[in-house]
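Everything on this sheet refers to the single structure shown next.
Note that one protein chain is taken out, while the other chains of the complex remain in position.
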Amino acid sequence: MGLLSKILRTGIVTEPLPAGNSEVVHLIRDIDEESRRLFGRALGIREVDAGSCNGCEVEITGLMSPVYDSERFGFHFVATPRHADLLLVTGPVTRNMEVPLRKTYDATPAPKLVVAVGDCARSCGVFAGSYAVVGSVDRVIPVDVFVDGCPPEPEHILQGILTALRSGRA
Amino acid sequence: MRALFFLMVTGYATGAAASLVLGTGPLARWASTLAAVVGAAGGLGLAAGVCMGGAVFSLAAPDLLASAGGLAFSLDGLGAVFLALTSLVAAPSALYGAGYARAWDGRPMQRQAGFMLNMFLLSMSLVPLADGTLTFLLCWEGMSLSSYFLVMTEADHPEVAGAGQWYLGMTQMGLACLLGAFLLIAAGGPATFAQLRAAAALLPAGTRDLVFVLAVVGFGGKAGLIPLHVWLPRAHPAAPSHVSALMSGSMIKMGVYGLLRIGLDVLGGGPAWWGALVIGLGALSAVLGVLYALTEDDLKRLLAYSSVENVGVIALGVGAAYLFQSLQMLPAAAFALAAALFHAVNHAAFKGLLFMGAGAVLHATGTRNMNRLGGLIRGMPWTAALFLLGSVAIAGLPPLNGFVSEWLLFQALLPGIGAPSPLVAVLMVLALGMLALTAGLAAACFVKAFGITFLAIPRSPEAAAAHETAWSMRAGMIVLAAACLVLSAGSFAILPRLSAVAAPLVGLPAPGPVLRAGLTIQTPDGLAQMSPVIVGAGLGVVVLVAWLAVKGFASRRPLRVGETWGCGRVVQTPRMEYTSTAFAEPLRRIFAEFYRPTEDVSIDFHPDSRYFVHSISYRSAILPWFERYLYAPVIARTRLWSERVLALQSGSVHAYLAYLVAALVLLLGWLVATGRR
Partner (left out) sequence: MRPWLLGPVQAAVALLLAPGLVGAIRWMKARLQSRAGSPPWQPYLELRKLFAKEVVVSSNASWLFRAAPFIVFGSTVTVTLLVPLLAVPLPFGGAGDLLVVVYLLLLGTFFLALAGLDPGSPFGGMGASREMTVAALAEPTMALAIFALAWGAGSTNLGQIALRTLSMPSEALAPGHVLAFAAIFLVTLAETGRLPVDNPSTHLELTMIHEAMILEYSGRYLALIEWAAALKLLVFFSLLGNLFAPWGVASVITPGALLWAAGTLALKLLALGGVIALVETHIAKLRLFRVPELLSASFILALLAVTASFLLR
């Protein structure tokens, strides 16, 4: 009962889409429409950590939190690329993760999108030139959109997903 | 009728003779097979005639063994059911054997196996026909001995010899019990069953109880009821696979037949505890049998333990029939008996099929160890599909025949909850729970048996190179698979016959309770119905509609073949797959109190660093309760006494002569004392 009363006290903490004119609001409305058009508003996301410092993962976790609650747009994280429509790749691609990343891409059924999250995914960040690093994500698999930031905020990741959906390569 | 009887006997006899005379080549093989098929057809016809016509077939041959009273045969409904299930498995296994025995061409075992197989079929078919103690015991012993020789066909394997010893020991122990039981009823020696029936009616209650217990031990051992099952998981894997099919499909059912013949027919039923005893043994065998089967890695041993389970399930029905009869719930008793008989017939069909499938696997890969099998569905598509059908049937899943008889048994035990005595009610509730647990575990067991053996990546080069079996072997399996389908679809027509067979045994007039309403089968009170035909047809239609709808409306993108997803690992090897042992691990842990598994892990480290290992070996075994605590002490005691007796064997001729004289004197003295001449 303690838990129930706490639930009642807390209420819904997901940030509503305010009526204001902020960038984020538009963005989120757009995502809603685009994901509806492309994937019937049901998008399975598979996260692949290709060698990240886990900073980006912390932000991605934020997407699933009650505050951002990406589930309200029909996004959900899945346990296998077979169920996925979009791969969210973080980090510079290390030598050990090169083959797994490629296999993940192959295992995903079409139509599929790839969003590379974080500076490392585009330019390898501080890891550039390391013997352990193969290079940016697009050297291994085709990338639809890069999301910059070290780490990028959850809004920006959402924006990246939106841009990927818009690119309509799927 | 006579003609069919002689067709059966001559068929099998010709087959046996052909094997002896025609040498060890393909000619002998096929001649004996064809003769056996003809014999089986005769047997099936005879059984069908008696079942349909309802008349008893009888034939006396007083001139044969006239000194002992002569042989006599007769076939009533009960016998006909068992003759039918024997003949049902006989023809396919003979066909299958023709392909299986090709490997023995040109070797003496070909002659022996062909002869013994036909003798086995003949004697087994005559057991339910035997009318009288002498004929019965002769056929019974013929069946036991010929199957012993068949088990020993490949006696050059060391495990086969051990299996043969266990088998022979248990059979002869059983025979001794049966002799005792018959002598207790009719002390005068050979008698017909009619005479036995008359004599049994005059026996005091204590003697009747003793006879029944002896019959339970003697026939229960043949049927493989726990704790008398120990020979079964040894002999079945050792025997050639079509012989295993016959032993599991038909021979162990003769134990059930005997129990019904003596207990219900000759003794005419007894007190409630008889039923409780059989139900108890049945529940024990069902649950422990399937638990042992689950942890088994050897495919044929798995099937053998599953036979223990199924005999247990049959015994639940038989026990319920005894119990209900003693409580004067006669329609319920007839229903339970009909359900048990139907399960016996069904089990003959699917277990025969599964043993043949296992034999095909053994033939193709040379191993029975499921941890070395896998992926056979590609190399052996026919065997795989047929084995799958058998697995679905034995797991008791609709719409196949295993489900029908399981449903019947559930419904048959249900009235027991309403029995006047609360003790009986509780026993029945527990029996129902055990039956349900058995059904669930059997499903798990056959997911393992089929899935590990036939699916995924081959776990050994032999499995990868497996090839489909010869057509004759496939034909044997196809016949039994078809039988599974027919028994399910035709259950509404078969059950009334079984009801008519069961009714007189429990003291009801034929045709017994009505178990049919149109295409559906129903309980005697008519309140619960089920129709495997309609359910099967409905399932088929729904699957077809779904398939067409998906084909019509879903994406037309071509299917893409990719690698199995393994979290991006570089290569996938069979060693990453779940094995038979791994599959059963959760259940082994859950039932650890029963299994008492011992585990032994030894790691061979690299000499320089413990962070690297050369090899890890893991060994695990489960506690063989019955062997260790029941049989080991008996065997040890016997061995001790044998060694003491060995002291008599001094090797001196004088000593032996002295023994002879002593024996003669004792014998004469006994004759004088008892006043015989």
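Couple of notes before you dig in:
Letters are used for the chains, namely A and B, taken in the order the chains are written, and counting of residues starts over at 1 for each.
By our rule, a residue touches a chain if its C-beta (ideal position, glycine included) is under 8 Å from a C-beta of that chain, and two chains touch if they have at least 3 such contacts.
Just so it is clear, the structure is predicted and the values come from calculations on it, not from any experiment.
Note that the absent chain touches A, B when the full complex is taken as a whole. In the complete assembly, the contact with the undisplayed chain comes from B:455, out of B:145, B:455, B:486 or B:622.
For the chain left out of this panel, the touching residue among B:435, B:463, B:502 or B:515 is B:435. Only one residue from B:20, B:56, B:443 or B:514 touches the chain missing from this view: B:443. Touching the chain that is not shown, out of B:21, B:176, B:528 or B:657: B:528 (per the contact rule at the top).
Subunit A residues in contact with the hidden partner, per the touch definition given at the top, are 3-4, 7, 10-14, 16, 39-42, 66, 69, 71-74, 76-80, 82-83, 85, 107-111. In the full complex, subunit B touches the hidden chain at residues 374-375, 377-378, 384, 388, 392, 395-398, 403, 406-407, 410-411, 414, 417-418, 422, 425-426, 429, 432-437, 439-441, 443-444, 446-448, 450-452, 455-457, 517, 520, 523, 525, 527-531, 534-535, 538-539, 542-543, 546-547, 550, 553-555, 557, 559-567, 572, 574, 576-578, 582-587, 589-590.
Everything that follows uses one rule, which is that only the chains that are shown with their structure count from here on.
Residues of subunit B that touch subunit A in their complex: 557, 560, 562-563, 565, 567-570. Interface residues of subunit A facing subunit B in the complex, by the touch rule stated above, are 80-82, 97, 99-101, 103-104, 106-107, 109-110.
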